[in-house]
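Just one protein chain is left out here, and the rest sit where they should.
Chain nomenclature is as follows: A, B and C, assigned in order of appearance, with residue numbering initiated at 1 for each chain independently.
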Amino acid sequence: MSHAGSFASMILAPLAAATLAFIFPRLGRWLAFGTAGAVSIAFARLTRLLLDGGVQVHRVGGWGAPLGIDLRADGLAVFMLLITTAIGAAVMLYALRYFNARRSPAEGHQERYFWPLFLLLWSALNALLLSTDIFNLYVTLELLGFSAVLLIALDGRRAALTAALRYLFVSLSASLLYLLGVAIVYTRCATVDLTLLATRAQPGFPLTIAIALMTGGLLVKSALIPGHFWLPPAHANAPAPVSALLSALVVKGSFYIMLRLWFEAFPGLITPAAGNLLGGLGAAAVIWGALNALFQKRLKLLVAYSTVAQLGYLFLLFPLAAGHEGRFTAWSGGLVFLASHACAKAAMFLSAGNVVRARGGRDEIAHLEGMSSLQPISTFAFGLAGLSLIGLPPSGGFAGKWLLLRAGLAAGQGWWVAVILIGSLLAAAYVARVLVHGFTRAPVPGPARPNSPLMEWTALALAILAAGMGFLSVWLTDLLQVGAPAILIPPAGGAP
Amino acid sequence: MMYFDDRLYLIAGAALITIGLYALLAHRHFLRRILALNVMGSGVFMVLITYSARTAGSIPDPVPHAMVITGIVVSICATGLALVLAECVQALTGRTELSDERETSEHTGARPDTSDEQHQDQSP
Amino acid sequence: MIVLDVLTGLLLCAAAFFFVSGTVGLLRLPDIYSRLHALTKADNVGLGLTVVALMLQAESWSEVFKLVLIYAMVLSASATVCYLIGNEAHRRGQRPRRSGAN
Partner (left out) sequence: MLYLFDLVLLVVIVLLAWRSLNDADLFRGTVSFIALGLLIAVAWVRLRAPDVALAEAAVGSGLTGALILSALVRMRRRGRDAPRPNHAGGAIPRRLIGVLLLALFLCLCGAMLRLAQWPEGLTETALAELPASGVSNPVTAVLLNYRSYDTLLEVAVLLLAIVGVWSLRRAEWPGDVRESYPLLMPLLRIVLPTLVLAAAYVLWIGTSKPGGAFQGGALAGGAFVLMLLGGFGRRALRHRYRMRVALSCGLLVFIAASVGTMLLTGEILRYPAGFAGHWILAIEAAALISIACTLGLLYLGGRPEEAGDGTPVNRSVNGSKNGSMGR
């Protein structure tokens, strides 16, 4: 009973606010502000309930699986909600100043539609994280994908619209593959509930195909090589707050569903070879994405390719969390890395947005001279976020990579360690490349177009969060332990 | 109860999905891709409905039916969005196909804030 | 009962004949106006025969009424659509093919 309100305000508050923001466009920012408050309170309550009473399950409609749909808040869900709430609120604050109707009618138009789309995206994310029903997840995925596409298109320029359309095609076809997988799973197991699937799934050809289809669709949505091609143009051409949301949260939504499927619903059906395949693709993404980032000419494209690379690390979780030893270490390492990447990447896109905006839309890296003196706070935020991407202590990136390294060594899969190290060096190179240009003194004073302090400080706050997340990693790991999938904790007691 | 052979319908469903995927990968015109997605969707729905109808009892399983109705509504929303987005892209680029990846990602040069490339139509 | 069934069968066969000839006309006739003839006239007769055949098998008067309603809707729709297509073709400058020409 007591958790129903939290579940409801997590999902329904942004939804209702989005509807109202559509009807009354002028209230958009206030509605978003109120939503951030409501979601934060609901999140705090949910966390307390989880820590006091364990996993919280809410049966929508009172039916319960398999007939009804269950919502569930376990450690993983609350962990992801924490990231979503923090970044959602930060992006909300940033966007309050980013879109300014007084500057031009085009921005007035953007502001008017940004709020309902942003709030719909937020409720889609919360609904996705709390759902345990794979068909319901399909609906949330579509809601998430559509709102992401439309937010990109809000930019209005040719490159953004083209990228948005490509993203829409990719996203729709991936969703259909996922849905086909759901159809086969339902026929085979007579349920679409994750928890029940864990007990009913039997190995066999149909389910193998179904899992392959769902995984394939989700991989494309989470931009793992070779399904990454849509991501850089989409993330680089969107308005800055949107880029932050996309790179930090949206791609993680589909990754989250993969975690649920592989470790919760069908752990018995996953072969080590499949995990290694994902790990291998992830390793390729780490190297390929970082190399591409290194040679980009535009700042936002560099940051976007860095997302391709960093997402690759997440997939190292699949082989490592299925290894002989250190499964939970790998799991928590991957997720802490995810959290820190979300904060760092959001901070990077926001600070890049500040820099680009102050330069009247120009974002060539070669022309970043004077960035450090003109936008000191944003430059500092970019650098701090870069530390986390590289993985220097005490950042969350360091904590995550450290846990992954430990798991890799414990499982005797040392080759992943090499990938992590090479990836870090490449990340250091591309972050340094930006900063070197940024710290060059400007030959002539650049165009003075100061940003609102709120925009600068929001970016910095997220960067500090990412860079200091190492201190939180113990607490985060404890949180992840609540209701963690059984497969991660071997009966012999190998978990740390 | 009417007799029907579910295998026929399943194969037809698989064929629709494959044809849709083929067209999606092989053609580049926006409208063809949108049609392809719809055909693919119909294939997926056919699989779901066929399974629901196989139950021996007198009434087919209503759960997949509800899922398909949801899916149909989602797919018309997707179609509507994709069509409008495609028209916007055509209005800006003059083309009805997505340009190559290279073209988009190596988009260099200044991107002034209010160039005539700006698509939105706020100018009175 | 048997009489009704036989009658239904006959009507359906006649309907099939009209449908087939309408389709053949659609495929074989030379220009858009004559194809419209084939499509709307022959097919409407075919549908009418089908409706009558189904009425003979109907179990209640409300079913008969629904069938009549369906037929009325289809008739009015097809008449209007035929007109719209013909009109549009005419506006675009499509000329009816005259005998002897071409």
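Methods note: a contact is a pair of C-beta atoms (placed from the backbone, for glycine too) under 8 Å apart; a residue touches a chain by one contact, two chains touch by 3 or more.
Every value quoted in this text rests on a predicted model; they were computed, and no experiment measured them.
> Of the chains that are displayed, which are in contact with the missing one across the whole complex?
A, B, C
> Which parts of chain A face the unshown chain closely enough to count as touching?
1, 4-5, 7-8, 12, 15-16, 18-19, 22-23, 25, 58-63, 66-69, 101, 105, 108-109, 112-113, 116-117, 120, 123-124, 127, 135-136, 139-140, 142-143, 146-147, 149-150, 153-154, 180, 184, 186-188, 190-191, 204-206, 208-210
> State which residues belonging to chain C touch the missing partner chain.
Within chain C, the residues that touch the unshown chain are 73, 76-77, 79-80, 83-84, 87, 91.
> Which chain B residues would touch the chain omitted from the figure, given the whole complex?
2-23, 25-32, 34-36, 38-39, 42, 45-47, 49-57, 59-70, 72-81, 83-88, 90-91, 94-97, 101, 116, 119-124
Basically, only the chains that are shown with their structure count from here on.
> With chains as vertices joined when they touch, what's the shape: line, ring, star, complete or other?
other
> Find the chain most remote from chain A, comparing centres computed as mean CA coordinates.
Ranked by distance of C-alpha centres from chain A, the top chain is C.
> CA centre of chain A versus CA centre of chain B: separation in Å?
Whole-Å distance between the two chain centres: 25.
> So which bits of chain B are touching at least two other chains?
none
> If we count contacts the way the header does, which residues on chain B are in touch with chain A in the complex?
Residues in contact with chain A: 17, 21, 24, 30, 33, 37, 40-41, 44, 47-48, 51, 63-64, 67, 70-71, 74, 77-78, 81-82, 85-86, 88-89, 92-93, 98-99, 101, 104-108, 110-114, 117-120, 122-123.
> Which residues of chain A touch chain B in the complex?
For chain A paired with chain B, touching residues are 104-106, 108-110, 135, 139, 142, 146, 149-150, 153, 156-159, 161-166, 168-169, 172-173, 176, 179-180, 183-184, 186-187, 229, 232-233, 236, 297-298, 301, 360-364.
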